[in-house]
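Showing chain A:
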Amino acid sequence: MPEPLLVVSGVTAGYGRREAVRDVSIEVAAGQVVGLIGPNGSGKTTLLRVASRALKPWSGGVRVAGRDLYGLRPREAARLVAVVPQELSAAFPFTVRETVLLGRAPYLSSWGSGSEEDWAHARRAMEMADIAHLADRPLDELSGGERQRSVIAQALAQDAPVVLMDEPTTHLDLRHIVEALQLVAGMARDQAKAVLVVFHDLNLAAAVCDRVHALAGGRVVAAGPPEQVLTRRFLAEVYGIEAEVYPHAVTGRPTVVLQVPGIGPGR
Partner candidate 1 sequence: MRSRLILVALVALLATACLPQPADTPPESPPEPTFPLSLTDDEGVTVELQEAPERIVTWAPSLTEALFALDLGEQVVGVSGDFDNFPAEAAEIEHIGGSNFQPNVEKVVQLEADLVLDGFGGGEDWKQRLREQDIAVFTLQANTFDDLLHDLQTVGRLTGANAEADELVADMADQAGSIEVRVGEEPAVSCFFEVGFQGGFFTVGPGSFIYDLLETAGCEPVTSDASDAFPQWSVEALLEDDPEVYLVSSESGSTVQAVKRRDGFDALTSVEEDRVFLIDSDLISRAGPRVVDGLEALADALHPE
Partner candidate 2 sequence: MREAGARNGRRRGGRGLLAALALLLAGSVLVAVAAGAVRISPATIVRLFAWKLGLAGPPDNVPDTTAVILFQLRLPRVVLAGIVGAALAVSGAVFQALFRNALADPAIIGVSSGAALGAIAVLLTGTAGALGGLAVSGAAFVGALLTAFLVYRLARIGPTVHVTTLLLGGIAVAAVISACMTLVMSFSSQSVQSIYFWLLGGLGQRGWGAIAIAGPLVGAGLLAAALFAGHLNLSLLGEERSGQLGLDVERFKRVMLVVGSLLAAAAVSVSGLIGFVGLMTPHILRLVGGPDHRILLPSVVLGGASFMILADLASRVVVSPEEIPVGAVTALLGGPFFLWLLRREQREASAHA
């Protein structure tokens, strides 16, 4: 059996002398969507940074498509791993088209002009993210959701087998959340990418992930298919909340329903 596309093994990392994650191992195979969940400060974003070559781990390693990520040059790494950050801001306002084309940077010369193929990739990415109609608008004039979709398009244009996403649905309205998740699922199913996504919203994680890894205090405390991980007991232990978990009426995937202490039945 071939090695999974993304292998994070025994990673311990932090900032300065402060440790943020300890001995974390995660594997994401081609065609898989894996979710990272956990309370604030549990180390999700740190792990994503380690996996994106932005933060060198103190120990342990990251392998992408069989190669040591930190042994690669930045350009080679960017052809293998695409990141969708939470926020994107340019010092000076690029248009959406220019922004998306920057996703092709790992394939371009330092002068930065793109070939027909690069333009085709950028165009397809914009269509997939439903922003083709915004192509000539400056990024800073867009709504939060439109910007976020531009960022997703930029990462799509990067055409890397591994995609890392940090809460890609934060600024989106319901319709675009659904579309974005469709996009995420499509990347794995249709393009055989390995997708690792940080989720705050457990229901979204459950809806789209093949597996979830739960972090708490920098360690993996649970891992497995959503229906195995997302239980009442897990929510009480990791998040410290009382909540009900039901299977979704159509998909059967777990659905978390919150309960606010002290507030009883509505009238």
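By definition in this document, a residue touches a chain if its C-beta (ideal position, glycine included) is under 8 Å from a C-beta of that chain, and two chains touch if they have at least 3 such contacts; residues count from 1.
The candidates were selected such that all candidates are chains of the complex that A comes from, given by their letters.
The shown structure was predicted, so the numbers you read here are calculated from the model rather than taken from an experiment.
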Options 1 or 2 - which one, within this complex, touches chain A: 2
Residues of chain A touching candidate 2 in the complex: 52-54, 73-79, 81-83, 85, 88-95, 97-98, 102-103, 105-106, 108-113, 119, 123, 135-136, 154, 158
